[in-house]
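Notes follow once the structure below has been shown.
For this depiction, one protein chain was excluded, whereas all remaining protein chains were kept in their positions.
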Amino acid sequence: MLGPIIETLIGGLLTGVLYALVALGFVLIFKASGVFNFAQGAMVLFAALSVARLSEVMPLVFAVAIAVVIMVVLAYVIERLVLRPLVNQEGIILFMATLGVAYFIDGFGQTVWGSDIYKINLGIPKDPMFFFEGVFPGGILIDREEVAAAAVCAILVAGLAIFFQVTRTGRALRAVADDHQAAQSVGIPLNYIWLIVWAVAGIVAIAAGMVWGSKLGVQFSISLVALKALPVLILGGFTSIPGAIVGGLIIGAGEKLAEVLLGPILIKTFDLAGGGIENWFAYMLALVFLLFRPQGLFGERIIERI
Amino acid sequence: MLYREAGQFKTSYQADQAIFPIAQDRWFVWGLVAFGFLVLPLFADQYLYTEVLIPVLILSLAAIGLNILTGYCGQLSLGTGGFMAVGAYAAYNLALRLPETNLIVVFLFAGLMAMAVGVLFGIPSLRIKGFYLAVATLASQFFLEWAFARVKWFTNYAPSGSVAVGKLELFGMPIQTPMEKYLFVLAIVVVMTLAAKNLIRGRLGRMWMATRDMDIAAEIIGIRPLYAKLSAFAVSSFFIGVSGALWAFLRLGSWEPLAFDINRSFQILFMVIIGGLGSLLGSFLGAAFIVLMPIFLNQLPGILGIPMSTALISHLEFMVFGAMIVFFLIVEPHGLARLWAIAKEKLRLWPFPY
Amino acid sequence: MRAPAASDIAAGEVLLSVEDVTLSFGGVVALRDVSFDIKKGEIRAIIGPNGAGKTSMLNVINGFYQPQKGSISFKGETRTKMRPYDAADGGIARTFQNVALFKGMSALDNILAGRTLKMKRGWFWQMLRIGPALTEEIEHRKRVEEIIDFLEIQAIRKVPVARLPYGLQKRVELGRALAMEPDLLLLDEPMAGMNLEEKEDMSRFIIDVNDHYGTTIALIEHDMGVVMDLSDRVVVLDHGVKIADATPDEVKKDQAVIDAYLGVAH
Amino acid sequence: MTLKILGAAVAAAVGVTALAAPALAQNEQFIPALVYRTGAYAPNGVPFANGIADYYKLVNARDNGINGVRITTEECEFGYATDRGVECYERLKKKGPTGAAYVIPLSTGVTFALTEKTATDKIPLITMGYGRSESRDGTVFHWNFPLLGTYWTASDIILQHIARKEGGFDKLKGKKIALVYHDSPYGKEPIALLTERAKRHGFETMFLPVTHPGVEQKATWLQIRQQRPNYVLLWGWGVMNSTSIKEAVAVGYPRSQMYGVWWSGAEPDVRPAEGGATGYNAVTLQHTAGQFKVHEDLKRHVYDKNQGSAKWDETGEILYVRGLINAMLGVEAIRTAQEKFGKGKPMTGEQVRWGLENLNITADRIKQLGFDGVLQPIRVTCQDHEGARTGRIQTWDGKNWKISSDWYTSDDKVIAPMVKDAASKYASEKKITAGCLN
Partner (left out) sequence: MASRVSADADTFPKLLVRNARAFGERPAMRHKDLGIWQTWTWAQVLDEARAYAAGLHRLGVRRSDTVAIVGGNRPRLYWSVTAAQMLGAVPVPVYADAVADELAYVLAHADVRFAAVEDQEQVDKILSVSDRLPKLEKLVYDEPKGLRDYDHANLRAIDDVIADGRKALAEDGKLASWLDAEIAAGKGSDVSIILYTSGTTGQSKGVVLSAERCIAAAMDTVAFDRLNERDEALSYLPMAWVGDHYLNYAQQFVAAFCTACTETRDTAMADLREIGPTFFFAPPRIFEQMLTRVMIRMEDAGVLKRAMFRYFIGVARRYGEAILNGQPVPFAGRLLYALGLLLVYGPLKNVLGLSKVRVAYTAGEAIGPDLFSFYRSLGLNLKQLYGQTEAFLYVTAQPDGQIYADTVGPAMPNVDIRIADNGEVLFKSPGMFVSYFKDDLKTGETMTPDGYVKTGDAGFFDAKTGHLKIIDRAKDVGKLRDGTLFPPKYIENKLKFYPNIREAVAYGDGRDFVAVMINIDLTAVGSWAERNNVVYGSYQELAGHPLVYDMIAKNIEETNRSLAEDPVTAGAQVKRFLILHKELDADDGEVTRTQKVRRGFVAERYAPLIAALYDGSAEADISTEVTFEDGRKGSISARVKVRDVATVPVKPAMGKAA
């Protein structure tokens, strides 16, 4: 029994990394602009579609490079046409606007790139690796793609960390996250900052899109992985990059373990028509966490003042 | 411009606090209700009933429910679809298991069950605020969706997971034709809207709004956050539950949990925000907008005679819909109801600009 | 023209007493062993330089903060843990330094909200809004109108408060507190940011409230002139510690108080 | 009328003056097309919709319609969402001089939702290879036509094939068969038959629902890896199919032990998995991929005139061909109806229903129509709205679908009683008196 548990745990953790990748995009934008960006999922789809379709006619490297340009342009357009006119609006309004943006990008992406299932080939072998075959019957299965995803994620996080710590823009971003006014008084144009974060989020979306796309194929449904990233967010906190990573791992491992271990028990006990508890388990898990830490695992403590 | 308010003075508080203190508004609304009950049935055809009027009315009710929670009490929720499902399945099971139950009782039961579930899932709102709460309510959405798909009892062990209602009747009158369904829905919506309005302009409504506007100050004037928030969840869920039951019984006839999925939640949220947070009128306007807009966009190329592939039309529909939402938010972040209010204010002050 | 003389107050019944209250946030001590009492019918001022812990004191009194040590007794009952709504229930109302009105509501609704605790009809009746619910609603509207009349804000009763100038907002906030018919009214800098005329109006209202409704008032105020004119007794806090507690005249002469105020640029 | 009023309503709402719908000629047969060319199911929806559209074009171009009655059609996008599908139906059902001839929803959810409505509106509902399995009982489901096969047929054929591989149904005892299904009425349809067969033959079943749209299957396949069922049946749609196959690859489940329903056995389902899908099987709805005789006409009359909906290479794909078949059956039903109710006249839904119920396409006729090798003869009766229940197994060889078995026919000894039960339960619920309509 231990074998499958370990295997599920590892599988879950690796899936969690993928969730974390999407959540990372959310966090970046929320941290710097206070926007709950529901279009992140659509951005992932759009980025993945771009890479997939471009890579049909050119080497992957160029495809990715062009996709980066596309995402930066997209960030610029969003900043210009959506965020700027809505500056100083309430969070819920911005949230709605990003939903609108999500619709637009979904439609636009499918118009430009098509709505079939497309491939991104990262050149990673699809067949699984098996470890400890001597210890556990059947061994421990590990998906190479997911390992690759974890690697990508690690590189991204490292890159972002460097970006935030070392570069001037990065430091500015942190300043903005802490205090909008203060940041402006230091002389950093807020619009510029927003453009940067959206562009960075777009690039994160490319990474997420490529990894997901390589795994599942690039299709409209990818945009729905955004929903999977939400419990990660509340668990990790809306503003914490480490939170997104750790949250992703917990959610990924938690829901897979729940599905595999708890699912059959629930089915037996309640005579259910199948399991599928992973659909809500992540949320419930996050909810329970929230009840104890309303600001998420790594979120800043909310101090109420009067 | 059309308003002639001079001379409409109030000699009692009851008149002063009327829902429509201005006579012209009152006439307009009575006219509208009369139109809805008496005139529309004279010429409406089946499509108008089943695809426009009934959906708009039922979803308006759901939007009112969400508006009570989000617009009036400030608690963002993405669990509307789930609560609608509770209403739908509660009604289904009551009607199934006690077939003689009066339809009104069935819908009340649907509302009450949704209310109970809503309160349960509202409890986290005491600790969690804003988007955290919104995401937390997704938990209820996914859980409920799952529960109705998996727990066989809810669907009476239907092998397909799809359930259907039998013939509907109320006090011996059949509710079968689209017109009958429409009138039934309209009556329920009118009555419940009135109830919602009364709650909102009463003590409970002030408690909600106080909690929404400044929870600390609300607490200090003696409003218990627990009570205010949970009552908002309760009332909101009641409305949503009834609308869910209506949606299932009068709109769908047969349904599966997918009818109440996350997209439904978003759809209702769109209605509330495009319509206007904190406005009952907005709930109706928003519902009409969100229901009619895709239909309209979908047919627009045909109407204009522009040949276009179906795929392109639907992609464009997505794009235009998204763009319109952004556009509306930029033009008037407070929704159609605010636009309406501004227009009304302009008309009242006409010819003055302010 | 004020009716009860200070000496009457001193002998009067204690409405609220603060005993040895210590409050700290993390390591920062906001209040240390503060004790004083407020007697029925008086206007009690709490003064002190910035950061003296005045607002914290009010927050402790109405239950927003829980002191680490010490207790509060109100109307003879000692409570250690209390939430703000319990305080409200018990008869403590307050206003805030920065106006804390319900921005989305009209002045009338804001004040009506202050009647929440006094209204008793259940949901069902409210939903129907006939019979008892309507009677109740009207009865309370009338009470609120009396307050509106009292505060002379008739012209703005239906205006959303967000559109009102600051001075009027403060008045509406006072109205909301009055609507609670409190036994003890806490005013946190009721005149902050007001011009001379508005201050005079506000002073008049405070005195009238004390007079007309017999409400006990505890107020924080920076304007010393106002404090001296209005209050019967004054508590002086400095860095979370009580340094004086006497009549305005005595406080004015108190060396510790003078030092405390000289320490800051005032 | 409908359109005008809607137009007015919408125009009133949006402030645009309504344009009257163009008047329709009287000698036209209107057939609505509910399609999904966008969203999560577009990869499968698009070729099917293209096949249908092209066949109508062909009939118009080659034969000048059905005995001179030209076919007009209008697509309505519903994105596989039940409520929007119903809206499309409502919008289009009264178009044309005689209203909709029939409806092809290509969605079991919409089928459920429309079953009652079409009965009221008197419009036949053609659900070729999907829909509710019990609806083949035409005495109860007068308006439903699950032509060519229901899911019970599909699952029975797969089980027969597995049994044959194992050496007989008795060899299934103790075996474990999993069903990975799209969590919707569609995916749940085979459960009844599997349960029934499991009871008879003593094999174990495992039902693993996959939530819409089906990209989250990791846990499902981890379970499969751990439980190691002998066979996995796949009842997916859209992107779920390819994901299943990819996940199977990822957990190393042998594709050769996987059997998909005919909706999980087309090119978009296997191609994204590339080599990983090799060995994967699916039951056919009689036909497989490839270009047939009818394609010659298509090329001549449609594609050479640049009027094709798809790219020419795609016309040989399974779902495209299936679209052709479906349209052909519909057209033949209209033709049959015309025989009785008047040649050269557009038929009403009621008349088309008669045509469907008396549809009898012989081998000769199939040859005539150019569907030789695609289809077996089909004969619909009032008792049997399915018409034919045969199928083969095909296997993906990495590039193409290859037929890998003989014809099977589903076992009516097992299915017929189930149909009877379910249909009579439905009849009693809905208070329908069983019997044939005229």
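Per-chain numbering from 1; labels A, B, C and D assigned in written order.
Keep this in mind: a contact is a pair of C-beta atoms (placed from the backbone, for glycine too) under 8 Å apart; a residue touches a chain by one contact, two chains touch by 3 or more.
The shown structure was predicted, so the numbers you read here are calculated from the model rather than taken from an experiment.
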| item | value |
| --- | --- |
| In the full complex, displayed partners of the excluded chain | B, C |
| Omitted-chain contact residue, chosen from C:V21, C:I148 or C:V257 | C:I148 |
| Absent-chain contact - pick from C:R32, C:R129 or C:R157 | C:R157 |
| Contact set of chain C toward the excluded chain (per top definition) | 1-3, 108, 141-142, 145-146, 148-150, 152, 154-155, 157, 204, 208, 211-212 |
| In chain B, positions touching the absent partner | 1, 3-13, 15-16, 348-354 |
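Assume only the chains that are shown with their structure count from here on.
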| item | value |
| --- | --- |
| Cα-centroid distance, chain B relative to chain C, in whole angstrom | 41 |
| Residues of chain A engaged with two or more neighbouring chains | 110, 115, 273-276, 279, 306 |
| Junction residues of chain D - those touching two or more other chains | 37-38, 42, 46, 183, 188, 209 |
| Residue numbers on chain C that touch chain B, as the complex places them | 62, 64, 83-85, 87-89, 93-94, 96, 100-105, 109, 112-117, 119, 121, 123, 126-129, 133-134, 137-138, 141-142, 176-177, 180 |
| Complex interface listing, chain B residues touching chain A | 70, 76, 124, 127-132, 135-136, 138-139, 142-143, 145-146, 149-152, 161, 216, 262, 266, 269-270, 273-274, 277, 311-312, 314-326, 329-330, 333 |
| Residues of chain B defined as touching chain D within the complex | 43-48, 50-52, 55, 149-150, 159-162, 164, 166-167, 251-256, 258-259, 261, 263, 288-289, 292-296, 298-299, 302-305, 309-311, 313-315, 317-318 |
